[in-house]
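Note that one protein chain of the assembly has been removed; the remaining protein chains are unaltered in position.
On to subunit A.
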Amino acid sequence: MSGDANAGADTTATGPDETATVRVDSLGKTYASDRRTVEALSDVEFAVEDGEFVCIVGPSGCGKTTLFRIIAGLEDATSGAVTLDGSPVTGPGTDRGMVFQEYGLFPWRTVAENVAFGLEEQGVEEPARSERVTEMLELVGLDGFADAYPKELSGGMKQRVGIARALAVDPELLLMDEPFGAVDAQTRDMLHGELLDIWAETDKTVLFVTHDVEEAVTLADRVVVMAANPGRVREIVSVDIDRPRERTESEFAEYVERIRGLIGE
């Protein structure tokens, strides 16, 4: 856990003069049906710096999942653009590793085979592929479970496989959509610690969508607070607390309260 504080310090020290890894530029998304149009996102604008950990929080219906899907390339924006290291996102790609709430593991593949999926697509040959898989499983603490099928794993373990699989192809950005929403509270706390460790170890940029304000304050360098109808950015809050962060600290509670206030308005 000691690595987190350093990593956090690094990213805050490098500051915004570095090239932005992700830039979301006046992004809009409108769903049109026969009768009416719904503005899911309106003029969303923010940037995530190289190596930064950013959380997106907001009430349900604020378009955070739509935003996530547009950044992932799974949906098109109606207006504006998302760029990754300067090049526009036009579809899904291995430069963005995705972690989904429902894990999205291939049930017919073992843990190791799930992690190997993206590597196979990239044409990574044996033995390099197996070495990379082993390395990833060690990173998420699942070394003993390489040959298990997803059905044999608990929710927390499944999501570790999801993270290992996303990281295996060495993406520039780790995109996570409420990844710990389906696991119990204790496991979630543990996974937070692990995720921060992994982040420190791999230097990835992380964009993490959640509706849980405490989760966002626990993890993020900065929190993008969204509002609904239409989905838009209300405020971006920098969380300046050293890691590991304790929920019992008064500073922590102040951030949570402030963000809750922004959402509740």
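As a working rule, a residue touches a chain if its C-beta (ideal position, glycine included) is under 8 Å from a C-beta of that chain, and two chains touch if they have at least 3 such contacts; residues count from 1.
Assume contacts and distances are computed from a predicted model.
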Chain excluded from display, named as in UniProt, from "Sulfonate ABC transporter permease", "Formylmethanofuran dehydrogenase FwdC", "NADH/Ubiquinone/plastoquinone" or "Archaeal glutamate synthase [NADPH]": "Sulfonate ABC transporter permease"
Among A:52, A:178, A:194 or A:214, residue touching the chain not depicted: A:194
Contact partner of the left-out chain, one of A:59, A:80, A:104 or A:244: A:104
From A:141, A:181 or A:244, residue that would touch the chain that is not displayed: A:141
Residue among A:118, A:179 or A:230 that touches the chain left out of view: A:118
Residues of subunit A in contact with the chain not shown: 72-74, 91-94, 96-98, 100, 102, 104, 106-110, 117-118, 120-122, 141-142, 144-145, 148-154, 156-157, 165, 169, 187, 190-191, 194
